[in-house]
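First up is the structure itself, then whatever we jot down about it.
For this view, one protein chain was removed and the others were kept in their places.
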Amino acid sequence: MEDKTNITIQNTAGEENPNRTCLEHPEDTKGILEVNNLSAWYGKTLAIKNISMSIRAKTITAIIGPSGCGKSTFIRCLNRMHEVAHGGHAEGCIMLDGRDIYARDADPVVIRRRIGMVFQKPAPFPMMSVFDNVAAGLKLTQFWSRHWELEEVVERSLRQAALWDEVKDKLHQSGASLSGGQQQRLCIARAIAVQPEIILLDEPCSALDPASTLKIEDLMRSLVTEYSIVIVTHNMQQAARVSDMAGFFLADQDRSGILIEYGKTSQLFTNPKDKRTEDYITGRFG
Amino acid sequence: MTRRNGEKTVSPVRPNTRLPARHSGYSDKIFSNLTLFFTIVMVLILAALVFILTKDAMPAINKFGFAFITNRMWNPVTDIFGALPAIYGTLVTSLIGLLIAVPISIGAAIYLVELAPNWLKGPASFIIEMLAAIPSVIIGLWGLYVMVPVVRNNIEKWLGGHLDALPLFQGPPFGVGFLSAGLLLAIMIIPIITAVTRDAMKAVPNEQREAMFALGATRWETINKAVLPYCRTGMIGAVILGLGRAFGETMAVTMVIGNGYKLTASLFSPGATIASTIASQFGEATTGVYTGSLIELALILFGLTLIVNVIARTLVWRMTSLKAAKK
Partner (left out) sequence: MMNLQEHGQARRKFINQLMLVLCGTAAAIAILVLVLILGYTLFKGISYINLNILIQAAKPMGQAGGGMRNEIFGTLILVLLGCVFALPIGVLAGIYLAEFANPRVAATIRFTADILSGVPSIVVGVFVYAIMVMPMHSFSALSGGVALAVIMVPVVARTAEESLRLVPDSMREAALALGITRWRAVVGVVMPGAMTGIITGIMLGVARIAGETAPLLFTALGSSFGVQGLLKPIGSLSLIIYKDALSPYPTDQQHAWAGAFLLVLLVLGISILVRWVSNRKHN
(Lines give C-alpha, C1' and ligand atoms only; values in the text may rest on other atoms or scores of the structure.)
Protein backbone atom coordinates (compact mmCIF):
# COMPACT_ATOMS: atom_id res chain seq x y z
CA MET A 1 0.00 0.00 0.00
CA GLU A 2 1.28 3.43 -0.84
CA ASP A 3 1.51 6.29 1.60
CA LYS A 4 -1.72 7.17 3.25
CA THR A 5 -2.62 10.45 4.74
CA ASN A 6 -1.90 9.17 8.21
CA ILE A 7 1.33 7.58 9.21
CA THR A 8 1.70 5.52 12.30
CA ILE A 9 5.08 5.68 13.90
CA GLN A 10 6.47 2.72 15.69
CA ASN A 11 9.32 2.61 18.10
CA THR A 12 12.17 0.13 17.73
CA ALA A 13 10.33 -2.55 19.65
CA GLY A 14 7.73 -2.45 16.95
CA GLU A 15 4.95 -1.44 19.30
CA GLU A 16 2.86 1.65 19.16
CA ASN A 17 3.06 3.70 22.28
CA PRO A 18 -0.39 5.17 22.86
CA ASN A 19 0.78 7.49 25.58
CA ARG A 20 2.90 9.70 23.40
CA THR A 21 1.73 11.76 20.47
CA CYS A 22 5.19 12.00 19.00
CA LEU A 23 7.69 9.22 19.20
CA GLU A 24 11.42 9.30 18.81
CA HIS A 25 12.79 7.74 15.71
CA PRO A 26 16.18 6.30 16.49
CA GLU A 27 17.64 5.72 13.02
CA ASP A 28 19.58 8.32 11.14
CA THR A 29 16.95 10.74 10.06
CA LYS A 30 18.88 13.49 8.39
CA GLY A 31 16.77 15.53 6.04
CA ILE A 32 13.57 13.86 7.01
CA LEU A 33 10.59 15.70 8.37
CA GLU A 34 7.75 13.81 9.94
CA VAL A 35 4.70 15.99 10.18
CA ASN A 36 2.10 14.79 12.65
CA ASN A 37 -1.33 16.28 13.04
CA LEU A 38 -0.27 19.79 12.31
CA SER A 39 -2.86 22.50 12.65
CA ALA A 40 -2.23 26.22 12.43
CA TRP A 41 -4.18 29.35 13.19
CA TYR A 42 -4.04 33.03 12.39
CA GLY A 43 -5.43 34.40 15.61
CA LYS A 44 -8.72 32.55 15.96
CA THR A 45 -9.04 31.50 12.35
CA LEU A 46 -8.05 27.92 11.61
CA ALA A 47 -5.88 27.87 8.52
CA ILE A 48 -4.80 24.23 8.19
CA LYS A 49 -6.14 21.18 9.96
CA ASN A 50 -4.55 17.89 11.01
CA ILE A 51 -1.91 17.63 8.34
CA SER A 52 0.29 14.56 8.52
CA MET A 53 2.91 13.59 6.02
CA SER A 54 6.46 12.37 5.81
CA ILE A 55 8.99 14.38 3.87
CA ARG A 56 11.63 12.01 2.63
CA ALA A 57 15.29 12.75 2.51
CA LYS A 58 16.84 14.04 -0.70
CA THR A 59 13.56 14.22 -2.53
CA ILE A 60 11.60 17.07 -4.00
CA THR A 61 8.13 17.23 -2.48
CA ALA A 62 5.60 19.47 -4.18
CA ILE A 63 2.66 20.96 -2.31
CA ILE A 64 -0.09 21.69 -4.79
CA GLY A 65 -3.66 22.86 -4.66
CA PRO A 66 -5.83 25.86 -5.49
CA SER A 67 -5.02 29.17 -3.89
CA GLY A 68 -6.23 29.87 -0.39
CA CYS A 69 -6.06 26.32 0.92
CA GLY A 70 -3.21 26.67 3.32
CA LYS A 71 -0.21 25.60 1.25
CA SER A 72 1.88 28.61 2.25
CA THR A 73 0.73 28.37 5.84
CA PHE A 74 1.77 24.73 5.90
CA ILE A 75 5.22 25.27 4.54
CA ARG A 76 5.81 28.18 6.86
CA CYS A 77 5.05 25.91 9.79
CA LEU A 78 7.80 23.60 8.73
CA ASN A 79 10.48 26.07 9.77
CA ARG A 80 8.44 27.88 12.38
CA MET A 81 8.12 31.03 10.30
CA HIS A 82 4.37 30.90 10.69
CA GLU A 83 4.58 32.19 14.22
CA VAL A 84 6.57 35.24 13.16
CA ALA A 85 3.44 36.82 11.78
CA HIS A 86 1.07 38.45 14.23
CA GLY A 87 -1.27 35.97 15.79
CA GLY A 88 0.21 32.95 14.09
CA HIS A 89 0.45 29.78 16.12
CA ALA A 90 0.56 26.09 15.40
CA GLU A 91 -0.06 22.83 17.19
CA GLY A 92 1.03 19.34 16.43
CA CYS A 93 4.43 17.87 16.09
CA ILE A 94 7.06 17.94 13.42
CA MET A 95 10.01 15.64 13.92
CA LEU A 96 13.37 16.72 12.58
CA ASP A 97 16.19 14.39 13.29
CA GLY A 98 14.08 12.66 15.86
CA ARG A 99 13.26 15.79 17.84
CA ASP A 100 10.03 17.71 17.75
CA ILE A 101 10.62 21.22 16.45
CA TYR A 102 7.56 22.37 18.31
CA ALA A 103 8.80 21.05 21.62
CA ARG A 104 8.88 23.48 24.51
CA ASP A 105 12.65 23.63 24.59
CA ALA A 106 13.16 23.81 20.86
CA ASP A 107 14.92 26.90 19.56
CA PRO A 108 13.34 28.34 16.43
CA VAL A 109 16.57 30.03 15.43
CA VAL A 110 18.44 26.73 15.32
CA ILE A 111 15.56 25.11 13.45
CA ARG A 112 15.56 27.80 10.83
CA ARG A 113 19.22 27.21 10.24
CA ARG A 114 18.56 23.62 9.47
CA ILE A 115 15.44 24.28 7.45
CA GLY A 116 15.97 27.16 5.07
CA MET A 117 13.38 29.09 3.12
CA VAL A 118 13.14 31.03 -0.11
CA PHE A 119 10.14 33.25 -0.61
CA GLN A 120 7.88 34.03 -3.50
CA LYS A 121 9.13 37.53 -4.16
CA PRO A 122 12.92 37.59 -4.39
CA ALA A 123 14.14 39.47 -1.33
CA PRO A 124 17.85 40.15 -1.61
CA PHE A 125 19.08 42.66 0.93
CA PRO A 126 19.40 45.78 -1.24
CA MET A 127 21.93 47.60 0.86
CA MET A 128 24.33 44.66 0.76
CA SER A 129 26.49 43.47 -2.09
CA VAL A 130 26.00 40.10 -3.76
CA PHE A 131 28.86 38.75 -1.68
CA ASP A 132 27.46 40.09 1.58
CA ASN A 133 24.01 38.77 0.75
CA VAL A 134 25.24 35.23 0.41
CA ALA A 135 27.45 35.60 3.47
CA ALA A 136 24.69 37.26 5.51
CA GLY A 137 23.58 34.11 7.27
CA LEU A 138 27.11 33.46 8.43
CA LYS A 139 28.18 37.01 9.18
CA LEU A 140 25.13 37.62 11.30
CA THR A 141 25.66 34.63 13.56
CA GLN A 142 29.33 34.72 14.17
CA PHE A 143 31.18 37.52 15.76
CA TRP A 144 34.10 37.17 13.46
CA SER A 145 34.98 35.10 10.50
CA ARG A 146 38.07 35.10 8.42
CA HIS A 147 37.45 36.60 5.06
CA TRP A 148 38.85 33.67 3.14
CA GLU A 149 36.44 31.35 4.93
CA LEU A 150 33.58 33.53 3.81
CA GLU A 151 34.93 33.66 0.28
CA GLU A 152 34.97 29.90 0.14
CA VAL A 153 31.42 29.60 1.38
CA VAL A 154 30.15 32.32 -0.93
CA GLU A 155 31.73 30.77 -4.00
CA ARG A 156 30.49 27.32 -3.13
CA SER A 157 26.95 28.53 -2.50
CA LEU A 158 26.84 30.58 -5.68
CA ARG A 159 28.11 27.62 -7.69
CA GLN A 160 25.52 25.35 -6.17
CA ALA A 161 22.88 27.92 -7.03
CA ALA A 162 24.12 28.03 -10.64
CA LEU A 163 24.81 31.74 -10.29
CA TRP A 164 28.57 31.91 -9.89
CA ASP A 165 29.46 32.41 -13.52
CA GLU A 166 26.99 35.22 -13.91
CA VAL A 167 28.00 37.21 -10.86
CA LYS A 168 31.61 36.35 -10.20
CA ASP A 169 32.68 39.71 -11.57
CA LYS A 170 29.94 41.60 -9.81
CA LEU A 171 30.33 40.28 -6.32
CA HIS A 172 30.50 43.74 -4.87
CA GLN A 173 27.57 45.23 -6.64
CA SER A 174 24.32 45.63 -4.79
CA GLY A 175 22.19 42.54 -4.47
CA ALA A 176 19.28 44.42 -5.97
CA SER A 177 21.13 45.16 -9.19
CA LEU A 178 20.55 41.64 -10.53
CA SER A 179 17.65 40.54 -12.67
CA GLY A 180 14.62 38.88 -11.08
CA GLY A 181 15.70 35.35 -11.85
CA GLN A 182 19.23 36.06 -10.67
CA GLN A 183 17.91 37.62 -7.49
CA GLN A 184 15.94 34.50 -6.70
CA ARG A 185 18.98 32.31 -7.29
CA LEU A 186 20.89 34.69 -5.05
CA CYS A 187 18.30 34.08 -2.34
CA ILE A 188 18.74 30.36 -2.87
CA ALA A 189 22.51 30.72 -2.59
CA ARG A 190 21.99 32.76 0.58
CA ALA A 191 19.80 30.04 2.02
CA ILE A 192 22.20 27.21 1.26
CA ALA A 193 25.23 29.10 2.54
CA VAL A 194 24.23 28.19 6.09
CA GLN A 195 24.10 24.52 5.11
CA PRO A 196 20.54 23.56 5.95
CA GLU A 197 19.29 20.02 5.57
CA ILE A 198 15.99 20.99 4.06
CA ILE A 199 15.12 23.85 1.75
CA LEU A 200 11.58 25.19 1.60
CA LEU A 201 10.50 27.11 -1.48
CA ASP A 202 7.26 29.07 -1.36
CA GLU A 203 6.16 29.57 -4.97
CA PRO A 204 9.69 30.61 -5.91
CA CYS A 205 8.99 31.06 -9.61
CA SER A 206 5.65 32.79 -9.62
CA ALA A 207 7.25 36.22 -9.92
CA LEU A 208 9.71 35.14 -12.61
CA ASP A 209 9.73 34.79 -16.39
CA PRO A 210 9.63 31.31 -17.98
CA ALA A 211 13.34 31.21 -18.79
CA SER A 212 14.31 31.94 -15.18
CA THR A 213 11.69 29.46 -14.03
CA LEU A 214 13.29 26.68 -16.03
CA LYS A 215 16.72 27.59 -14.68
CA ILE A 216 15.43 27.28 -11.15
CA GLU A 217 13.75 23.97 -11.88
CA ASP A 218 17.06 22.64 -13.20
CA LEU A 219 18.71 24.02 -10.13
CA MET A 220 16.34 22.13 -7.86
CA ARG A 221 17.19 18.87 -9.54
CA SER A 222 20.87 19.46 -8.90
CA LEU A 223 20.34 20.63 -5.33
CA VAL A 224 18.31 17.59 -4.35
CA THR A 225 21.44 15.46 -4.27
CA GLU A 226 22.41 17.39 -1.13
CA TYR A 227 19.18 18.71 0.35
CA SER A 228 15.58 17.74 0.80
CA ILE A 229 13.36 20.19 -0.96
CA VAL A 230 9.74 21.13 -0.36
CA ILE A 231 8.18 23.42 -2.92
CA VAL A 232 4.78 25.06 -2.88
CA THR A 233 3.54 25.67 -6.37
CA HIS A 234 0.26 26.51 -7.98
CA ASN A 235 1.68 25.41 -11.33
CA MET A 236 0.74 21.78 -11.82
CA GLN A 237 3.01 21.24 -14.77
CA GLN A 238 5.93 22.43 -12.71
CA ALA A 239 5.02 20.01 -9.94
CA ALA A 240 4.79 17.18 -12.43
CA ARG A 241 8.12 18.08 -14.03
CA VAL A 242 10.14 18.57 -10.96
CA SER A 243 8.91 16.68 -7.93
CA ASP A 244 9.25 13.13 -6.66
CA MET A 245 6.44 13.30 -4.11
CA ALA A 246 3.36 15.50 -4.13
CA GLY A 247 0.75 16.51 -1.57
CA PHE A 248 -2.59 17.89 -2.67
CA PHE A 249 -4.27 20.45 -0.41
CA LEU A 250 -7.84 21.61 -0.52
CA ALA A 251 -10.03 23.80 1.61
CA ASP A 252 -12.44 21.94 3.84
CA GLN A 253 -16.01 22.98 4.67
CA ASP A 254 -14.77 25.27 7.43
CA ARG A 255 -12.36 27.02 5.04
CA SER A 256 -9.33 25.41 6.66
CA GLY A 257 -6.84 23.57 4.49
CA ILE A 258 -6.53 19.80 4.65
CA LEU A 259 -4.31 17.29 2.93
CA ILE A 260 -6.37 15.26 0.52
CA GLU A 261 -3.76 12.99 -0.96
CA TYR A 262 -0.02 12.49 -0.71
CA GLY A 263 2.08 10.17 -2.74
CA LYS A 264 4.55 9.67 -5.56
CA THR A 265 4.13 12.38 -8.14
CA SER A 266 3.92 9.98 -11.02
CA GLN A 267 1.18 8.06 -9.30
CA LEU A 268 -0.73 11.14 -8.13
CA PHE A 269 -0.85 12.61 -11.58
CA THR A 270 -1.67 9.49 -13.57
CA ASN A 271 -3.72 7.51 -11.11
CA PRO A 272 -4.97 9.68 -8.26
CA LYS A 273 -6.84 7.90 -5.53
CA ASP A 274 -9.17 10.69 -4.51
CA LYS A 275 -11.72 12.09 -6.89
CA ARG A 276 -11.03 15.61 -5.78
CA THR A 277 -7.38 15.18 -6.70
CA GLU A 278 -8.40 13.91 -10.09
CA ASP A 279 -10.71 16.87 -10.60
CA TYR A 280 -7.93 19.28 -9.77
CA ILE A 281 -5.33 17.54 -11.94
CA THR A 282 -7.63 17.46 -14.90
CA GLY A 283 -8.40 21.09 -14.51
CA ARG A 284 -12.01 20.94 -13.47
CA PHE A 285 -11.34 23.63 -10.94
CA GLY A 286 -8.48 25.63 -9.49
CA MET B 1 30.57 18.08 -5.79
CA THR B 2 32.09 18.12 -9.21
CA ARG B 3 31.57 20.79 -11.77
CA ARG B 4 31.15 20.42 -15.46
CA ASN B 5 33.90 21.42 -17.90
CA GLY B 6 36.61 20.41 -15.48
CA GLU B 7 36.48 23.69 -13.60
CA LYS B 8 38.00 23.92 -10.22
CA THR B 9 36.24 21.67 -7.79
CA VAL B 10 34.96 23.38 -4.70
CA SER B 11 35.86 21.89 -1.36
CA PRO B 12 33.40 19.17 -0.37
CA VAL B 13 30.49 20.08 1.82
CA ARG B 14 31.41 19.77 5.45
CA PRO B 15 29.20 17.27 7.24
CA ASN B 16 26.44 19.16 8.93
CA THR B 17 27.34 19.13 12.57
CA ARG B 18 24.21 19.02 14.55
CA LEU B 19 23.92 22.29 16.37
CA PRO B 20 22.94 21.93 20.01
CA ALA B 21 19.61 23.34 20.99
CA ARG B 22 20.99 26.48 22.53
CA HIS B 23 18.54 29.03 23.67
CA SER B 24 19.00 32.15 21.64
CA GLY B 25 16.06 33.77 23.31
CA TYR B 26 18.23 35.49 25.88
CA SER B 27 20.04 37.83 23.53
CA ASP B 28 16.74 38.84 21.96
CA LYS B 29 15.28 39.60 25.35
CA ILE B 30 18.28 41.69 26.34
CA PHE B 31 18.09 43.70 23.16
CA SER B 32 14.37 44.35 23.33
CA ASN B 33 14.70 45.32 26.97
CA LEU B 34 17.50 47.70 26.08
CA THR B 35 15.34 49.45 23.53
CA LEU B 36 12.45 49.50 25.98
CA PHE B 37 14.71 51.07 28.59
CA PHE B 38 15.67 53.99 26.38
CA THR B 39 12.07 54.44 25.32
CA ILE B 40 11.13 54.75 28.96
CA VAL B 41 13.93 57.28 29.38
CA MET B 42 12.33 59.36 26.65
CA VAL B 43 8.96 59.21 28.37
CA LEU B 44 10.58 60.00 31.70
CA ILE B 45 12.12 63.16 30.29
CA LEU B 46 8.65 64.54 29.74
CA ALA B 47 7.44 63.37 33.13
CA ALA B 48 10.48 64.89 34.83
CA LEU B 49 9.93 68.14 33.00
CA VAL B 50 6.40 68.48 34.34
CA PHE B 51 7.39 67.41 37.81
CA ILE B 52 10.44 69.64 38.17
CA LEU B 53 8.75 72.71 36.76
CA THR B 54 5.85 72.29 39.12
CA LYS B 55 8.10 71.67 42.08
CA ASP B 56 10.35 74.65 41.43
CA ALA B 57 7.46 76.98 40.76
CA MET B 58 6.11 76.23 44.21
CA PRO B 59 7.59 79.29 45.95
CA ALA B 60 5.62 81.49 43.61
CA ILE B 61 2.52 79.29 43.57
CA ASN B 62 2.42 79.25 47.33
CA LYS B 63 2.88 82.97 47.64
CA PHE B 64 0.50 84.20 44.96
CA GLY B 65 -1.89 81.36 44.25
CA PHE B 66 -4.31 82.06 41.48
CA ALA B 67 -3.69 85.79 41.69
CA PHE B 68 -0.48 85.20 39.75
CA ILE B 69 -2.52 85.02 36.60
CA THR B 70 -4.61 88.09 37.28
CA ASN B 71 -2.04 90.39 38.77
CA ARG B 72 -0.54 93.03 36.49
CA MET B 73 2.54 94.01 38.35
CA TRP B 74 6.00 92.57 37.88
CA ASN B 75 8.18 94.00 40.57
CA PRO B 76 11.47 92.35 41.47
CA VAL B 77 12.13 94.96 44.11
CA THR B 78 9.10 94.14 46.20
CA ASP B 79 9.06 90.50 45.08
CA ILE B 80 5.51 90.81 43.79
CA PHE B 81 4.92 89.14 40.43
CA GLY B 82 1.85 88.94 38.25
CA ALA B 83 1.70 87.24 34.89
CA LEU B 84 -1.27 88.93 33.29
CA PRO B 85 0.61 91.32 30.98
CA ALA B 86 2.84 88.48 29.81
CA ILE B 87 -0.11 86.22 29.09
CA TYR B 88 -1.84 89.10 27.38
CA GLY B 89 1.22 89.78 25.29
CA THR B 90 1.50 86.15 24.25
CA LEU B 91 -2.12 86.05 23.22
CA VAL B 92 -2.08 89.38 21.40
CA THR B 93 1.09 88.80 19.44
CA SER B 94 0.03 85.28 18.52
CA LEU B 95 -3.35 86.56 17.41
CA ILE B 96 -1.76 89.20 15.19
CA GLY B 97 0.53 86.54 13.82
CA LEU B 98 -2.39 84.24 13.04
CA LEU B 99 -4.49 86.97 11.48
CA ILE B 100 -1.71 87.80 9.07
CA ALA B 101 -0.35 84.30 8.50
CA VAL B 102 -3.56 82.34 8.00
CA PRO B 103 -4.80 84.01 4.82
CA ILE B 104 -1.32 83.99 3.34
CA SER B 105 -0.69 80.35 4.30
CA ILE B 106 -4.01 79.05 3.09
CA GLY B 107 -3.78 81.04 -0.09
CA ALA B 108 -0.27 79.77 -0.68
CA ALA B 109 -1.33 76.19 0.06
CA ILE B 110 -4.23 76.43 -2.37
CA TYR B 111 -1.89 77.80 -4.98
CA LEU B 112 0.73 75.12 -4.40
CA VAL B 113 -1.70 72.22 -4.51
CA GLU B 114 -4.35 73.27 -7.00
CA LEU B 115 -3.23 76.14 -9.14
CA ALA B 116 0.50 76.16 -9.65
CA PRO B 117 2.06 74.61 -12.75
CA ASN B 118 3.59 71.22 -11.98
CA TRP B 119 7.17 72.33 -12.43
CA LEU B 120 6.69 75.05 -9.85
CA LYS B 121 5.02 73.03 -7.11
CA GLY B 122 8.13 71.30 -5.79
CA PRO B 123 10.59 74.21 -5.73
CA ALA B 124 8.06 76.67 -4.34
CA SER B 125 7.04 74.35 -1.51
CA PHE B 126 10.68 73.71 -0.79
CA ILE B 127 11.42 77.41 -0.51
CA ILE B 128 8.56 77.99 1.89
CA GLU B 129 9.76 75.09 4.03
CA MET B 130 13.21 76.61 4.14
CA LEU B 131 11.69 79.59 5.88
CA ALA B 132 10.97 77.32 8.81
CA ALA B 133 14.59 76.32 9.01
CA ILE B 134 15.92 79.83 9.63
CA PRO B 135 16.87 80.13 13.28
CA SER B 136 14.67 82.37 15.37
CA VAL B 137 17.55 84.58 16.46
CA ILE B 138 18.39 85.45 12.86
CA ILE B 139 14.80 86.36 12.13
CA GLY B 140 14.95 88.52 15.23
CA LEU B 141 18.14 90.18 14.02
CA TRP B 142 16.58 90.93 10.65
CA GLY B 143 13.38 92.01 12.34
CA LEU B 144 15.16 94.43 14.67
CA TYR B 145 17.35 96.15 12.12
CA VAL B 146 15.39 95.86 8.90
CA MET B 147 11.72 95.44 9.70
CA VAL B 148 11.31 97.57 12.81
CA PRO B 149 12.42 100.84 11.15
CA VAL B 150 9.95 100.17 8.36
CA VAL B 151 7.24 99.44 10.89
CA ARG B 152 8.03 102.58 12.84
CA ASN B 153 8.46 104.98 9.99
CA ASN B 154 5.92 103.68 7.56
CA ILE B 155 3.40 101.26 8.95
CA GLU B 156 2.80 102.67 12.37
CA LYS B 157 2.95 106.21 11.08
CA TRP B 158 0.29 105.43 8.50
CA LEU B 159 -1.91 103.50 10.87
CA GLY B 160 -1.51 106.11 13.57
CA GLY B 161 -2.27 108.85 11.09
CA HIS B 162 -5.35 107.35 9.53
CA LEU B 163 -6.86 104.88 11.97
CA ASP B 164 -6.10 106.45 15.31
CA ALA B 165 -9.75 106.40 16.21
CA LEU B 166 -9.08 102.83 17.22
CA PRO B 167 -7.24 102.42 20.53
CA LEU B 168 -5.26 99.71 18.75
CA PHE B 169 -3.39 102.26 16.76
CA GLN B 170 -2.97 105.00 19.29
CA GLY B 171 0.24 105.96 20.98
CA PRO B 172 3.68 106.92 19.74
CA PRO B 173 5.24 104.71 17.07
CA PHE B 174 8.11 102.94 18.76
CA GLY B 175 8.63 100.36 16.11
CA VAL B 176 9.40 97.73 18.69
CA GLY B 177 6.27 96.41 20.33
CA PHE B 178 3.32 94.12 19.92
CA LEU B 179 2.85 94.85 16.23
CA SER B 180 6.39 94.07 15.21
CA ALA B 181 6.40 90.94 17.32
CA GLY B 182 3.14 89.86 15.71
CA LEU B 183 4.56 90.44 12.25
CA LEU B 184 7.61 88.32 12.98
CA LEU B 185 5.44 85.58 14.42
CA ALA B 186 3.37 85.64 11.25
CA ILE B 187 6.53 85.12 9.20
CA MET B 188 7.58 82.24 11.39
CA ILE B 189 4.34 80.32 11.41
CA ILE B 190 3.51 80.62 7.71
CA PRO B 191 5.59 77.53 6.81
CA ILE B 192 3.88 75.16 9.21
CA ILE B 193 0.34 76.27 8.45
CA THR B 194 1.10 76.05 4.75
CA ALA B 195 2.67 72.60 5.04
CA VAL B 196 -0.14 71.03 7.05
CA THR B 197 -2.85 72.64 4.91
CA ARG B 198 -1.07 71.34 1.83
CA ASP B 199 -1.12 67.83 3.28
CA ALA B 200 -4.80 68.18 4.09
CA MET B 201 -5.59 69.30 0.58
CA LYS B 202 -3.51 66.61 -1.06
CA ALA B 203 -5.49 64.05 0.93
CA VAL B 204 -8.68 65.01 -0.89
CA PRO B 205 -9.24 62.28 -3.48
CA ASN B 206 -9.10 63.39 -7.08
CA GLU B 207 -12.53 62.01 -7.82
CA GLN B 208 -14.04 64.89 -5.92
CA ARG B 209 -12.31 67.41 -8.12
CA GLU B 210 -13.03 65.52 -11.29
CA ALA B 211 -16.71 65.30 -10.45
CA MET B 212 -16.90 69.06 -10.04
CA PHE B 213 -15.01 69.70 -13.25
CA ALA B 214 -17.35 67.40 -15.09
CA LEU B 215 -20.22 69.58 -13.93
CA GLY B 216 -18.58 72.58 -15.55
CA ALA B 217 -17.24 74.25 -12.43
CA THR B 218 -14.40 76.76 -12.62
CA ARG B 219 -11.12 76.06 -10.90
CA TRP B 220 -12.00 78.19 -7.92
CA GLU B 221 -15.49 76.74 -7.58
CA THR B 222 -13.97 73.26 -7.50
CA ILE B 223 -11.58 74.28 -4.77
CA ASN B 224 -14.22 76.09 -2.80
CA LYS B 225 -16.93 73.48 -3.02
CA ALA B 226 -15.13 70.16 -3.39
CA VAL B 227 -11.73 70.51 -1.78
CA LEU B 228 -11.92 73.01 1.05
CA PRO B 229 -14.93 71.59 2.87
CA TYR B 230 -13.27 68.18 2.80
CA CYS B 231 -10.13 69.35 4.53
CA ARG B 232 -11.70 71.73 6.98
CA THR B 233 -10.58 69.63 9.91
CA GLY B 234 -7.01 69.51 8.69
CA MET B 235 -6.94 73.25 8.06
CA ILE B 236 -8.19 74.04 11.52
CA GLY B 237 -5.55 71.68 12.87
CA ALA B 238 -2.93 73.50 10.83
CA VAL B 239 -3.97 76.87 12.21
CA ILE B 240 -3.95 75.59 15.76
CA LEU B 241 -0.50 74.07 15.24
CA GLY B 242 0.64 77.47 14.06
CA LEU B 243 -0.86 79.01 17.16
CA GLY B 244 1.08 76.59 19.31
CA ARG B 245 4.30 77.53 17.57
CA ALA B 246 3.54 81.20 18.03
CA PHE B 247 2.98 80.77 21.75
CA GLY B 248 6.39 79.22 22.22
CA GLU B 249 8.49 81.50 20.01
CA THR B 250 11.11 83.24 22.08
CA MET B 251 14.14 84.81 20.47
CA ALA B 252 12.67 86.78 17.59
CA VAL B 253 9.86 88.05 19.77
CA THR B 254 12.18 89.04 22.61
CA MET B 255 14.28 91.07 20.23
CA VAL B 256 11.46 93.17 18.83
CA ILE B 257 8.85 93.42 21.51
CA GLY B 258 10.56 96.21 23.33
CA ASN B 259 10.65 94.80 26.83
CA GLY B 260 7.77 96.73 28.30
CA TYR B 261 5.44 95.04 30.72
CA LYS B 262 2.03 96.48 30.37
CA LEU B 263 -1.53 95.73 29.61
CA THR B 264 -2.55 98.13 26.90
CA ALA B 265 -4.69 98.09 23.83
CA SER B 266 -2.14 99.96 21.77
CA LEU B 267 -0.34 97.68 19.34
CA PHE B 268 2.46 100.17 19.03
CA SER B 269 3.39 99.81 22.64
CA PRO B 270 6.35 97.83 23.85
CA GLY B 271 5.23 94.79 25.74
CA ALA B 272 6.18 91.32 26.79
CA THR B 273 5.19 87.73 26.17
CA ILE B 274 5.63 84.84 28.57
CA ALA B 275 8.60 83.60 26.59
CA SER B 276 10.22 87.02 26.32
CA THR B 277 9.80 87.64 30.03
CA ILE B 278 11.53 84.40 30.89
CA ALA B 279 14.27 85.01 28.37
CA SER B 280 15.08 88.54 29.42
CA GLN B 281 14.77 88.12 33.17
CA PHE B 282 15.98 84.69 34.04
CA GLY B 283 19.56 85.80 34.38
CA GLU B 284 18.61 88.37 36.96
CA ALA B 285 16.40 86.32 39.20
CA THR B 286 17.81 86.37 42.70
CA THR B 287 15.23 85.31 45.21
CA GLY B 288 13.35 82.04 45.33
CA VAL B 289 10.09 83.83 44.63
CA TYR B 290 11.57 85.63 41.61
CA THR B 291 12.95 82.44 40.11
CA GLY B 292 9.83 80.57 41.12
CA SER B 293 7.68 83.11 39.32
CA LEU B 294 9.70 82.76 36.16
CA ILE B 295 9.46 79.00 36.41
CA GLU B 296 5.73 79.29 36.98
CA LEU B 297 5.61 81.34 33.80
CA ALA B 298 7.40 78.49 32.03
CA LEU B 299 4.84 76.07 33.47
CA ILE B 300 1.97 78.22 32.22
CA LEU B 301 3.57 78.39 28.79
CA PHE B 302 4.04 74.63 28.79
CA GLY B 303 0.40 74.14 29.70
CA LEU B 304 -0.81 76.52 27.01
CA THR B 305 1.24 74.90 24.26
CA LEU B 306 0.34 71.43 25.51
CA ILE B 307 -3.39 72.06 25.25
CA VAL B 308 -3.07 73.70 21.87
CA ASN B 309 -0.80 70.98 20.46
CA VAL B 310 -2.98 68.15 21.72
CA ILE B 311 -6.05 69.71 20.10
CA ALA B 312 -4.16 70.30 16.89
CA ARG B 313 -2.76 66.78 16.73
CA THR B 314 -6.16 65.25 17.39
CA LEU B 315 -7.56 67.20 14.47
CA VAL B 316 -4.65 66.43 12.18
CA TRP B 317 -4.67 62.77 13.23
CA ARG B 318 -8.30 62.57 12.37
CA MET B 319 -7.52 63.95 8.96
CA THR B 320 -4.76 61.41 8.33
CA SER B 321 -6.86 58.51 9.54
CA LEU B 322 -9.63 59.58 7.22
CA LYS B 323 -7.08 59.61 4.44
CA ALA B 324 -5.89 56.14 5.41
CA ALA B 325 -9.45 54.88 5.55
CA LYS B 326 -10.05 56.16 2.08
CA LYS B 327 -7.16 54.14 0.70
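In this document, chain identifiers A and B correspond to the written order of the chains, with residue numbering beginning at 1 in each.
The rule we apply is simple: contacts are C-beta pairs under 8 Å (C-beta built on N, C-alpha and C of every residue); 3 or more make two chains touch, one makes a residue touch a chain.
Since we're looking at a predicted model, the values are computed, not measured.
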Across A:R114, A:R159 or A:K215, the one contacting the chain not displayed is A:R114
Of the candidates B:L99, B:L163, B:A265 or B:V310, the residue in contact with the absent chain is B:V310
Full-complex touch with the removed chain, picking from B:A83, B:I128 or B:M235, is B:I128
On chain A, the omitted chain is touched by residues 79, 81, 84, 109-114, 116-117, 119, 121, 123, 125-128, 136-137, 139-141, 187, 190-191, 194, 196
Even though one chain is not shown, chain B touches it at residues 24, 27-28, 30-32, 34-39, 41-43, 45-46, 48-49, 52-53, 56, 103-108, 110-112, 115-116, 124, 126-131, 133-142, 144-146, 187, 190-191, 194, 218-221, 223-224, 244, 247-251, 255, 275, 278-279, 282-283, 294-295, 298, 301-302, 305-306, 309-310, 313
